[in-house]
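Note that one protein chain of the assembly has been removed; the remaining protein chains are unaltered in position.
Naming follows writing order (A, B and C), and every chain is counted from residue 1.
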Amino acid sequence: MIGMAVLGCGRIGRMHARNVARHSEARLVTVFDVNTEAAGGVAADLGVEPASSIQEVLTNPEVHGVLIASSTDTHVALIAAAVGAGKAVLCEKPIDLDVGRAQACWQEIASRSPRVMIGFNRRFDASFRALKQRIEAGEIGKPELLVITNRDPEPPAAEFLRHSGGMFHDFTIHDLDMARYLVGKIVEVQACGANLIDPAIGAIGDIDTCAVTLRAKSGALVQIANSRRCVYGYDQRIEVFGEGGMLRAENLRQTAVESWSDRHTAAQDVLLRFFFDRYREAYVAELDAFVSAVATGSRMSPDFADGMAALVLARAAGCSMASGRTEKLP
Amino acid sequence: MIGMAVLGCGRIGRMHARNVARHSEARLVTVFDVNTEAAGGVAADLGVEPASSIQEVLTNPEVHGVLIASSTDTHVALIAAAVGAGKAVLCEKPIDLDVGRAQACWQEIASRSPRVMIGFNRRFDASFRALKQRIEAGEIGKPELLVITNRDPEPPAAEFLRHSGGMFHDFTIHDLDMARYLVGKIVEVQACGANLIDPAIGAIGDIDTCAVTLRAKSGALVQIANSRRCVYGYDQRIEVFGEGGMLRAENLRQTAVESWSDRHTAAQDVLLRFFFDRYREAYVAELDAFVSAVATGSRMSPDFADGMAALVLARAAGCSMASGRTEKLP
Amino acid sequence: MIGMAVLGCGRIGRMHARNVARHSEARLVTVFDVNTEAAGGVAADLGVEPASSIQEVLTNPEVHGVLIASSTDTHVALIAAAVGAGKAVLCEKPIDLDVGRAQACWQEIASRSPRVMIGFNRRFDASFRALKQRIEAGEIGKPELLVITNRDPEPPAAEFLRHSGGMFHDFTIHDLDMARYLVGKIVEVQACGANLIDPAIGAIGDIDTCAVTLRAKSGALVQIANSRRCVYGYDQRIEVFGEGGMLRAENLRQTAVESWSDRHTAAQDVLLRFFFDRYREAYVAELDAFVSAVATGSRMSPDFADGMAALVLARAAGCSMASGRTEKLP
Partner (left out) sequence: MIGMAVLGCGRIGRMHARNVARHSEARLVTVFDVNTEAAGGVAADLGVEPASSIQEVLTNPEVHGVLIASSTDTHVALIAAAVGAGKAVLCEKPIDLDVGRAQACWQEIASRSPRVMIGFNRRFDASFRALKQRIEAGEIGKPELLVITNRDPEPPAAEFLRHSGGMFHDFTIHDLDMARYLVGKIVEVQACGANLIDPAIGAIGDIDTCAVTLRAKSGALVQIANSRRCVYGYDQRIEVFGEGGMLRAENLRQTAVESWSDRHTAAQDVLLRFFFDRYREAYVAELDAFVSAVATGSRMSPDFADGMAALVLARAAGCSMASGRTEKLP
């Protein structure tokens, strides 16, 4: 059994803590949050003692792995501390909003053979995973054109977004990582954004709709279509077109019921609205991968470098939007 | 060019006359209807002279083929007369409502090597035709279970149905023919009917909803699901399940547009409501087949025997519904 | 917490025991099987002590509910004993292969206000459940025609089927129950069966393919299409057609990936092959319903009378197939 601690007991931390508690190969040792009430609630629910400090967590020999689900600005410090204490780390994306800080973190930990996995949960979705396996099996030959659609049901309040790092760092980063997952190294970024949904988002200098084009080293082109609002639910699709055909991952729905009426036919359910529901099994599979990597000592994936690469792409997208130029990546 | 005359200038006769007029290998020579106004209208539209009698049509040497689209009770007499005059015949289904009268007609014409095709238009639909070809090519091995769905948008007035011969003869007969087309000879019929839509239909002793099960000589079972009312349009589907897989002919729609809203996703158009629209190309392909058979002297299909067999099945369905017993066919 | 014991530690018993062990409101107290090795294995896996006799299970005051997953011929005795001991019962379908024995069981327990639920797991499937709710909400008006498709990936060995009670009791019974679930009381049955897949199944007097038509008291007609072999997986579909439209529950798949190649487009995954996978969540939801009914004292559903009614329909189907007549039910 792998002993685990969860740092951060907000919405996503609670979900992770529950997954750890239910995992057959892992054991939830403790949880921590600066908000002691939040930590106490989760701990009580799951039958563990909350830790009174990070220090207590990191010195606990029963804790083999640390899951970091606290706010983004705490990630690099916690990664460094956990790696320093010899713990394996599963950290929510992004590593940080700033490429420089993330690089500094890496400088600090690089010599310690860090065992760090970054929580790009979508890589663990059964459909996206099947997509990758079937591409790699050669089913469609060399990928040439990808279209990644990612749309959230509703935008958060502009106030909440003020510290999010902007749409590319907070939202598009998932798709930037997905592009890398499916077609490897990206060498060019063109980004185009707009504020179409909520003027308050524009007022804080952010966008809520964007279209990003990437060129991979392999030659493939990738188009990303993002929106912060989607009335029919959480729209998550990927289409990979190649020399020998196309693979298309369509959306999931609650039921397989279709409706036929005097207004439409074969109408399906609206999509799941909440990312916890849509990626419920992906989060469990992500945890499986982490626990198994800790248990067997095998390579972590996606790792720190993957988290870093996505961050660099998000920054490049921001630069491209600002300058109107194609950003080239080394 | 094959010279053709159309007998009967009602709704379906007009459609056929137009198809003949536009056909590249056929020529519309004349039309006839006891309603001279109807005949005159069609003739004027299509630039031909209406005939003043059946006799005039049948003695016209320019007429090689006669298309019979008059009311059902006139079919056998017209078939006999046309065959007697040496004409090829394309007759709308059914041959007659009475098996005995149809048999008598056959007795009368059998010795003349009659060239008679019966208008089961659905056999000429591109999807149903592909279904048959793919079954015959062995794509799903031996067919085991068929489900044929046939539902009309709206029931005709009960008054109109009074002389229709009842649902099995007027409506289900298409599906009975389709079953024969796809799996060959039928040896057993079980029928179950209900009056669920319009009490006036029940009042004239007819039904408006039915479920019929057939057993083919090949062993395959066939289920037919019929309704006289279908709010989402003209529902025309066939599913053929076999030892090696399934082929399913789904419905056609006006456009390929899907709608995604806060109430549903991937909702498609309602179905075409009118059989002329749904089977527009099938009617043209049926005429092609007839014209080509006349031109080349090749076998007509579906022929008189096919029309007869469907009629026998419709009668058997009626008997089964009345008696509650499985009807066996010789 | 509801204390539960599982009787029968075969494939399905193990699955149920695991579900109980993981249930947040239930506790697995013990398991029993005449095959002590099987019982010991399950018990060890789930961290409980196996019981050494039924008696031990039924006298254990910690056991509030008994889940009967032993062979069909033991069901009635175990139901009676468990009810006699004051336990709530969740019994796998069917109650028995013989209507008379099932009735006798009821006679024996009726006076004790028995708390018995029968394991028609499909009633708990999210799609079929949504179907029922939407029908009841009036979305398609009065149901008129149902088509229930149920096909197993592969037939069991004929030897195994020898004691199964035949296809209607062993297989179609799920669809007979589903028909009752969706449209209520059934008043007529017509059945047609065939031995198309494995001659060995015919040799023991059973069938492997069937088409059954039901008439509900409400007027609705129901068509059931069953096969013991389906190369594309476990085919589970229901279509409910009504005066105001149609609801259609389509199949589930492992992923939402479609393939487009030079041979086909929009090709989806083959279906899940195993009923445990297809109905994984339904089995959990069934257990939820049972546990909740035990905890709150609310009505069990489906109950003994439902199990009985399905059995009576299976028997009627057998009689109809044998006689070629429509069977009427009181």
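The definition used in the following text is that contacts are C-beta pairs under 8 Å (C-beta built on N, C-alpha and C of every residue); 3 or more make two chains touch, one makes a residue touch a chain.
Here the structure is a predicted model, which is why all the values come from computation and not from measurement.
Of the candidate positions A:Leu90, A:Val183, A:Ile201 or A:Met246, contact with the unshown chain belongs to A:Met246.
Among the residues B:Gly41, B:Gly245 or B:Gly324, only B:Gly245 touches the chain that is left out of the figure. Contact with the undisplayed chain is limited, among B:Arg134, B:Arg273 or B:Arg325, to B:Arg134. The chain omitted from view is touched by exactly one of B:Phe124, B:Trp260, B:Phe275 or B:Phe290, namely B:Trp260.
Within the set C:Thr74, C:Gln103, C:Ser218 or C:Gln268, the residue that contacts the chain not displayed is C:Gln268. Where chain A meets the missing chain, the touching residues are 142, 144-145, 147, 149, 151, 188, 190, 192, 194, 196-197, 209-211, 213, 215, 219-223, 225, 227, 229-232, 235, 241, 243-246, 324-326.
Those residues of chain C that touch the chain absent from the view are 231-233, 251, 253, 259-271. Although one chain is not displayed, chain B still touches it through residues 126-127, 130-131, 134, 139-140, 244-252, 254-262, 266.
Here is the rule we use: only the chains that are shown with their structure count from here on.
Where chain A touches chain B, over half of the residue numbers in use are shared by the two copies, so each contributes mostly the same positions. At the centre of the protein atoms shown, by the Cα-centroid criterion, sits C. Each chain gets a centre from the mean of its Cα atoms; for chain A and chain C, those two points are 40 Å apart.
Inter-chain spacing, taken between the CA centroids of chain A and chain B, is 58 Å. Counting only residues that touch two or more partner chains, chain C has 244-246.
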